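Below you will find the structure I want to go over with you.
The complex appears here without one of its protein chains, the remainder shown in place.
Letters A, B and C mark the chains as written, and numbering starts fresh at 1 in each.
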Amino acid sequence: MKNTFGNSVSLTLFGESHGNAIGCVLDGMAPGVAVDEAFIAAQMSRRKGIASVSTPRKEGDEVRIVSGVFQGKTTGTPICMMIENTTQRSNDYERTRFLARPGHADYTAQCKYGGYQDYRGGGHFSGRITAPLVAAGAIALTALKSKGISVGTHIAKCAGVKDRDFSSYGDDIRALSEKDMPVLSDEAYEQMLTAIKAARDEGDSVGGVLTTAVVGIPAGVGEPWFDTVESMLAHGLFSIPAVKGVEFGMGFAMSELRGSRANDPLIMEQGKVMTASNHNGGINGGITNGMPIVFSTCIKPTPSIFKPQQTVDFSKMENAEIRIKGRHDPAIIHRAAVVVDSITALTLCDLLAQHFGTDYLRG
Amino acid sequence: MKNTFGNSVSLTLFGESHGNAIGCVLDGMAPGVAVDEAFIAAQMSRRKGIASVSTPRKEGDEVRIVSGVFQGKTTGTPICMMIENTTQRSNDYERTRFLARPGHADYTAQCKYGGYQDYRGGGHFSGRITAPLVAAGAIALTALKSKGISVGTHIAKCAGVKDRDFSSYGDDIRALSEKDMPVLSDEAYEQMLTAIKAARDEGDSVGGVLTTAVVGIPAGVGEPWFDTVESMLAHGLFSIPAVKGVEFGMGFAMSELRGSRANDPLIMEQGKVMTASNHNGGINGGITNGMPIVFSTCIKPTPSIFKPQQTVDFSKMENAEIRIKGRHDPAIIHRAAVVVDSITALTLCDLLAQHFGTDYLRG
Amino acid sequence: MKNTFGNSVSLTLFGESHGNAIGCVLDGMAPGVAVDEAFIAAQMSRRKGIASVSTPRKEGDEVRIVSGVFQGKTTGTPICMMIENTTQRSNDYERTRFLARPGHADYTAQCKYGGYQDYRGGGHFSGRITAPLVAAGAIALTALKSKGISVGTHIAKCAGVKDRDFSSYGDDIRALSEKDMPVLSDEAYEQMLTAIKAARDEGDSVGGVLTTAVVGIPAGVGEPWFDTVESMLAHGLFSIPAVKGVEFGMGFAMSELRGSRANDPLIMEQGKVMTASNHNGGINGGITNGMPIVFSTCIKPTPSIFKPQQTVDFSKMENAEIRIKGRHDPAIIHRAAVVVDSITALTLCDLLAQHFGTDYLRG
Partner (left out) sequence: MKNTFGNSVSLTLFGESHGNAIGCVLDGMAPGVAVDEAFIAAQMSRRKGIASVSTPRKEGDEVRIVSGVFQGKTTGTPICMMIENTTQRSNDYERTRFLARPGHADYTAQCKYGGYQDYRGGGHFSGRITAPLVAAGAIALTALKSKGISVGTHIAKCAGVKDRDFSSYGDDIRALSEKDMPVLSDEAYEQMLTAIKAARDEGDSVGGVLTTAVVGIPAGVGEPWFDTVESMLAHGLFSIPAVKGVEFGMGFAMSELRGSRANDPLIMEQGKVMTASNHNGGINGGITNGMPIVFSTCIKPTPSIFKPQQTVDFSKMENAEIRIKGRHDPAIIHRAAVVVDSITALTLCDLLAQHFGTDYLRG
C-alpha cells in the first residue's frame, strides 16, 4: 500500500520537503476521541529538537486540521492534517541536483522515479515528512491514554554516551514527556550534548539507539503469523528515515543466552499472570502478554554532513565530490524519539481496533 | 491481513502442529515459473536440520502440490501446497495443557483465543508452520534465480561461536547452498556443533545471529514510506518464531559511527554506480541501490528446554512448575536459516512484481 | 489481493477444475464458532443442484477440514478446507484446447497467463471453484445465525418465469432453506423446471435473476466511501462466474421513480426506527439502517451449450466452429443461489468483525 500504513487504523503521508505543503490522512480512528491541539503542538515542538544542537528552523510547523474533527473530537471519518511549507530555500539544491548525497535517497529516487522526483531537499524522502506523522501520532497517543496505555522513548545511547535503563516504566515515561531531550539521566544528558556539539564542530554527525516502552497494553493483541506485534511495529519503525535496526526485549543480546536464562518465567502476582523477567519485551508468539512492550531502534548518524564526500554526478555518470551546505543537524536522534512514539501509538491503535472493533478507542 | 503476507505476491499459511495437515497458498506468482520439486524437497530437508543436533523426525514432510502448477510450471493462479501431519504424539501435550511454557505462546494464545485454540504442540504457533513457508520460498527462490538474483544466509554467531564474514557474496552463497549447516568457516562449524551439544547435554538450548545477503537485485525497488524494503523484510522476518531483532547493513553498530564513516561513498565502477562500502546494506531511503542487500536476524534460544521451569497453571491461576518432555532441539538457528532465505525471497518477489508487473518473474 | 477477499474475515480460493483438489482458506473467523459438518454437507448438496435439471455428478464433493477447527469449533486461526477432484475426464478438453468457448474465459485466460494456464475444464475459472466458497459460507452462515442474522436467496426469475416476491422475510428464508430449488411459489417452481428442460432439449441454456434478503443485521455497519455495504457485497457477487448485474433494493427500477416516491419515510415502530418502505434495500450512504438488506443478482445463461458455435482457434489464429461435449447444465441459477448466500454471509462477517472486533461472531 505504498504510502499508507495500517489496516483498521491507517495513516497516509503526502508531501515534499520543498513543495507546497505536507500532511497526512489518518483514517479509521474511533469517533469521539478528544483532539488536543495544544498537545499536537507540543509534540511538533518536540520533533523540532532543542536549540543547542538543532538547526534553527523558522517554520511554524503549524498543523491545520482539515477534516475529521468536529467540536474538538474525532468524527470517525478521515482526519486530514496539513502543514504549509513556508521558508524553503530551494536554490540550495539546484547546485547539487545531480550529485547523489551519500547515505541519502537521491540516487535510489533517481532509479525509481526516473528523473521525475522532486529533488529539492530530499523531496518526499525528507525527514520533514515525519512532521504530519507526529501530528497523527499525537491523536493516537491521546486515544491510547484514555485506555490507560502510555508510550515513552529515551535515548539509550548517543555518540558513545549511555543513558540509564528504564527503572519504573510509568514514572520514567511521565518524566520523559516533560524533558526537552528524552534522556533519563541528567548526567548522560549533559554528556550527550557535549558529544553532539563536538561532532558538529567537526562538520560531522552522530547516531544512537532509542529504547521505547509501552505500558498498559492488554494481553492477547496481535496475530500469530505475519501481523505479529513485532512485525507491525518493525514495519512502521523501519519506514522512519535513518532507522537501521529494531530489536524487542533483550534483542540481539538474547542470542548470547541459553534458553534457561532467556525464557521469562511466568508468575501469579496480585491475581494476574506476569513474567518474572521481560526478556521477550512483552510479546510471545507475536502476541502481547500484558507485560510492557519494550524495544530498541537504531538511528544511524545523520547523513547530511559538512565534510566533503565522494559521490557520483548521475547526470554525467562520473565521479565527483559533494560539499553539502544549508541547515543540517549533527544529530537527529532526540528528534526521532517522538517519531518513534508516534508510529508506535498508531500501530497499537490499529492492532487494538482490529481486535476490539473500531469503537474501542472511543474511551 | 493476519495470516497473509504480501501485496502482489502473497503467502497465506494454515495449519496446526498436531492437526490434519499444514500448508500454504502462494498467490500472485507469475505464470511460467519452473517448479522444481527436487529443490523444494532439498529445502524441506535443510529446514529439518542435521541429525547430530536436531531431534530425529519421522515426518516425511512430503510436499503435495495441490493447485496452481501445471506441466511443471506455475499457472499464475494460487499455488496450494500441503504437508500431512503423520506422527504427532498429541498425548504429550494433554499433561501440560494448562501449563504455559515460558518463552512460548501458550499463555498469549489463551488470552487471544479464549480457550478455543488447538493447544497441542503450539498449534498454529508451532515452528512447524514454517515448513510450507519454506516450500513456497523454494518457488520464489527459483523465480529470482531466473532473473539473476540469489539469496543466502549463514550463522554469523551461535552459542558464542562466530563464523567468518561474507567475503565474496556470490561464491559464499553458492557454497552455503551445499552445506548441511550454513556456516562459512569449517572451524566455526565444528565449534558450533560442540557448543550446541554441550547445551543439549545440560537440557538447555542456544540461540544466535543469522546474516543474509541478496545479490543481483535491481536498483529502484521499494517504497519511500511504509513499504520500504527494510519494512517489508522486517515484517516478514519478525513473524518467524524466535526472531527478536533485525538490522540492515552494519545495523546497531552503525549508531557508534560518525556520519563521515557511516555514509557509503558513491563511485563509478565499470560504468555502473556502486558504493565503496555497504554500511547501509544495499538500501537508501527504503529503496534498493543495486548493491547487495545485507541484514542480520537474531534468533533467541529455543524456548523448549528440559530443565524444570517456573510457570502458571492458567486453569487454576496459580504458580506451578513445568518439565517439558518430547522432542525438542537444543538449537534451531541452523534450521531457521532456510526459513529466512524463504521469507526474503517471497518478500522480494512481491516488491519486484509490484514494481515491474506480475509477469516480470516469468523469467 | 487477487484470489483473496475480505479484510478482517477473508477468504482465499485455490484449485483448478481438473487439478488435484480445490479448496479455500477462511481466515479471521472468530474463535468458538460451531462448525456443523452436516450443514456444510447440506450446503454442498444444494450447490450441486437437483437431478432433474442438473448433470449427474459423481464427485462426493466431500469437504475435508484441514485446519482451524478443533473439537468442533473454530480456533480463530485459518480454516483450510479441501475437496479432492476425483472423477475428472480431462481428455474431453484436449480436443478443444485452443478453441475458445464463447462466453467462457478461455481466450482471456490465454491473454493473461500466456499459455501456462490449466486449460482443462476452465481450470481456475471453473464454477467448480465455488464449492469451497460454499463450504466457507456455511461456517459464516452459522456464525451469523448465532447473532440472529439470516440470509436467503430465491430465483426471482428464470427462463421467463417469475417467482412471487418475498412476503415475510423470516418465514420465506426458512422455507427456502428446505427446498431443493429455491423458488417461493410452487407453481413458478414447476414452470421453471419445464422451461429449463425445454432449453436443455434444444441443447441450449437459460439464465435468470436471484433476489436475496438478509434479516437481523444491526444498523451502523459499513463505510461511507469505498467499503460501503453495497460495494463490498457487489465486489464479492461479481466474482461469482456468470453474474452480470447487481442491484440493491428496487435497483434499476428506482431510476423510474421521482424522489418523493423513491425515498423511504422513517417511522418509529415499537420504539425502533424503521422505514415505511425499503426501496433502498436496507442501506443508506453505504451503511446498514437496520432494515432487511435486499438485492438482486443477474445470472447469465450457462455459456456451455451443445449447439455449434462460432469461435477462433487461438493456436492458429483462425476462425473455427466449436461443439462442446461433456456434462453441462442447462441452468445454473438454482445452484448459484447458495453461492450468493455464501458470499453474502462471508462479506457480512467481514463487515461485522471490522466494526465490532474479531470476537463478535463468537456468539
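Quick note on the criterion: a residue touches a chain if its C-beta (ideal position, glycine included) is under 8 Å from a C-beta of that chain, and two chains touch if they have at least 3 such contacts.
Remember, predicted model here, so these are calculated numbers, not experimental data.
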item	value
Candidates C:A21, C:I149, C:V243 or C:I293 - the one touching the absent chain	C:V243
Sole residue of C:V206, C:I293 or C:C349 that reaches the chain not shown, by the stated touch rule	C:V206
Touch with the omitted chain, as defined above, among A:G49, A:G76 or A:G121	A:G76
Candidates C:D36, C:E84 or C:D227 - the one touching the absent chain	C:D227
Hidden partner interface residues of chain B, rising order	7-8, 77, 224, 354-360
Interface residues of chain A (partner: the chain not displayed)	1-4, 7, 10, 12-16, 19-23, 25, 27-28, 31-32, 64-68, 70, 73-80, 82, 112-114, 116-118, 123-124, 359, 362
Hidden partner chain, residues of chain C it touches	1-5, 7, 13, 100, 102-105, 107-109, 111-112, 124-125, 129, 157-158, 160, 199, 204-209, 218-228, 230-232, 234-239, 241, 243-252, 254-260, 262-268, 271, 273, 275-276, 280-281, 283-290, 298-305, 307, 309-312, 314, 317-319
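We adopt the following convention: only the chains that are shown with their structure count from here on.
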item	value
Distance between the centres, which are taken as Cα means, of chain C and chain A, whole angstrom	45
Separation of mean Cα positions, chain B and chain A [Å, integer]	27
Junction residues of chain A, two or more chains touched	7, 224
